[in-house]
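My questions all concern the structure below.
With one protein chain withheld, the remaining protein chains of the complex are depicted in position.
Let's look at chain A:
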């Protein structure tokens, strides 16, 4: 039980500290933030027996390299299909291992996925803002983006036995997602709605934690764009005046004056976030009751998966 020191050797853009996020503050302009893939985040923390919302490192497609300077610490890596190089041994994301003084850990993109989580067996020291260490990328508030040369301290670090974690189907990138219509669908013609749900969409490289722009049919709003500023959510499909659609994600602005043609179900968003630029995406419309039924069913599947991870973390 001692402090372990990690040194960041390389960290690309959008490699940040995230925890469970800050809730209930959208009325003050503050989105929830937190992990882009909440399922992989939860799996990484629970694989170590951590509290479910403990701060972790969220690794983007830009990759991360760090070394252990002092002490040792168990880590769990989950999310996507990244390539993990631990002291010269190559493996994938979805594993638990112990990092020891002098060892280097590298995480870089593999064959799929955009986000990967590195949880630590111990307490990662991170700056909090409004009760959460999650980085709000627009302001940089919270734990912040990692930069080369930065030192991280893990208090009460524990070592853990190495093992693989299961990556279930529900944690895969999700190229087909469900949406409810609107709430500002009145700005779009029936033909535009058909184009939206039949369209062959792709993610563009223009994406970050705030949202991802899509390429596909132009959905030019009809009539004057006289919409006042109204609340938006993670999952809002917002269409700018030029007809280009954007899906809003974890660090979204909380209100906006562009119409939302549809809203992606929250239970599909972790999988959408794991898609990569140029990946295909399709939208399937559902009603409100269907959306709730899907969310409840998905929550059951996720709970069973995470209970399985808990059993791996404490086998007795």
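As a working rule, a contact is a pair of C-beta atoms (placed from the backbone, for glycine too) under 8 Å apart; a residue touches a chain by one contact, two chains touch by 3 or more; residues count from 1.
The definition used in the following text is that contacts and distances are computed from a predicted model.
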{"item": "From \"Oligopeptide transport ATP-binding protein OppF\", \"4Fe-4S ferredoxin-type domain-containing protein\", \"ABC transporter\" or \"Inhibitor of KinA\", the hidden chain's UniProt protein name", "value": "\"Inhibitor of KinA\""}
{"item": "Contact residue for the chain not shown (choose from A:54, A:192, A:214 or A:291)", "value": "A:291"}
{"item": "Among A:48, A:119, A:250 or A:265, residue touching the chain not depicted", "value": "A:265"}
{"item": "Given A:12, A:183 or A:277, the one touching the chain that is not displayed", "value": "A:183"}
{"item": "Touch with the omitted chain, as defined above, among A:23, A:172, A:213 or A:276", "value": "A:23"}
{"item": "Interface with the unshown chain - residue positions in chain A", "value": "23-30, 130-131, 136, 138-139, 141, 179-180, 182-183, 226-231, 233, 235, 253-256, 263-267, 287-289, 291-292, 294-296, 299"}
